[in-house]
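A single protein chain has been omitted; all remaining protein chains appear in their positions.
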Amino acid sequence: MMCDFLKTCCADPMKLIGEWFVILPAVILLLAAAASVVMRNLIHAALLLTLSFIALGVVFIALGAEFVGFVQLLVYVGAVAMVIVFAILLTKPDQLTKSRNMLSGFAPAAGVAVAFASLAALLGFIFSSPLAKKPLPATASAPVAAIGEALMGDYVIALIVLGILLTAALVGAAVIAMEDKP
Amino acid sequence: MNIPGSGILKGLAVTARNFAGSYVEKDRLTTEQYPEERPKLPEAARSFPFLVYDGDDPEAGMRCVSCKICEKECPPQCIYIIQDRDEAGKALKRPKVFDIDISVCMSCQICVEVCPFESIRMDQDYELSSFDRFGSLMIDKPKLLKSNTYYHSIHPTEAAETDGRIEAERLKKEAAAAAKAAAAQKAAAEKAAKEAAPSVPLVPSQQEGKP
Partner (left out) sequence: MISSLERVPIDLLHWFLGLVGSFGVPAWILAIVSALIIIGTIIGVFLGLFALTSVMERKILARVQNRYGPNRAGPFGLFQPIADGIKMITKEDLVPRTADWIVHLLAPVVMMVPALMVLAIIPYGRDMVPVELDAGILYFFAVGAGTEVAVFMAGWGSNNKYSVLGAMRAIAQMISYELPLVISAIVTAMIAGSLSPSAIVAAQGGGGFVPQWFILTPWGFTAGLIFYICALAESNRSPFDLPEGESELVAGHLTEYSGFKYATFFMAEYVGMFAICGMFVTLFLGGWQAPLPFLDIVPSWCWFFGKVCFVAFTMIWVRATLPRLRIDHLLAFAWKFLLPMSFAAFLSAACWHYAGRGPLAWILSLAIVGIPYLILGNAFTNRFAVSRRTYLFSE
């Protein structure tokens, strides 16, 4: 199967480049995420996590889901990564570069085992669901207009519930941050 | 209730006026581009002293008589004068050496104020930088001597006034000399008249010679 794949790619080099646009960011994503977990320097770990977010966004775009990819970059890299960084800097400003050895002891092995078990369970649920039995479309296309119509049509209740949730979070944050009047 | 943002718009209008005006109005762009345009100094601007001479020959027309008052009065003591002596060792009324150290001079103009002979005055030249730290900042007599015409060109009012004063002095001296001459003449005439005709009163015609 690998030889067939390589043969078609050599005949049409653009296809090869197209495939690599998915494989390379995926590899970067896995490596960056793994490195961010074992890094000793906390800020380096946060920056590698940001790199993994960017790589995930590129994977989405390369697979044809442009809207999701751009939103991933906008929200995760622009906002969530910054929140993580702020949280680190405001809560642990002086122990950042001290070494914290993540690879010793019992906890890392247990953590990896739990992660793989939950991944297996998740994949099991996904592949046995009716969604996996639907045939894939010939070309991936998700124009923004179609997403907008779906959100406002079939999934409007989910959208409104999300809006209420976010409003509640915003009001809660404002209440927490508001100073007590003397 | 004021319109929010009106202040910003007024500010933008002021800035725009300055921008456009700097191309057409002279007083919205007052920079003088230094090496090409020199600033116009007021008449009383001063930098460092110089010695005035009348006429064409610096050494002969020099007004300084080496009285050394300026050397004594100078607060940072930057003037160095050595009086000229002739072959016999008698002091002459001229300086042999007259140096001013302009790295010390503070341009206070006291030397000008105390000079009784109107000979030291303030120059206006400020472009005097040199690469040599002290040597070329000690100005000697030949470089200090500048003509009265130059003095007129840089300080016209002051120079005219000084010339007036010198002229008045000269006329007073001449008048005094003439008066003295006339008085001497009168005394001599009186003496002659006394010797010639002691009892005869003076004839009015002899008094007509008096100026």
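We call the chains A and B, going by the order they appear; numbering starts again at 1 in every chain.
Heads up, the rule we're going with is that a residue touches a chain if its C-beta (ideal position, glycine included) is under 8 Å from a C-beta of that chain, and two chains touch if they have at least 3 such contacts.
Source: prediction; values computed, not measured.
Across A:38, A:79, A:107 or A:159, the residue that sits in touch with the chain not pictured is A:79.
The omitted chain makes contact with chain A at the following residues, 13-14, 41, 43-44, 47, 50, 54, 57, 66-67, 69-71, 73-74, 77-79, 81-82, 85-86, 89, 143-145.
If you put the missing chain back, the residues of chain B touching it would be 1-5, 8, 11-12, 14-16, 18-19, 22-23, 28-31, 33.
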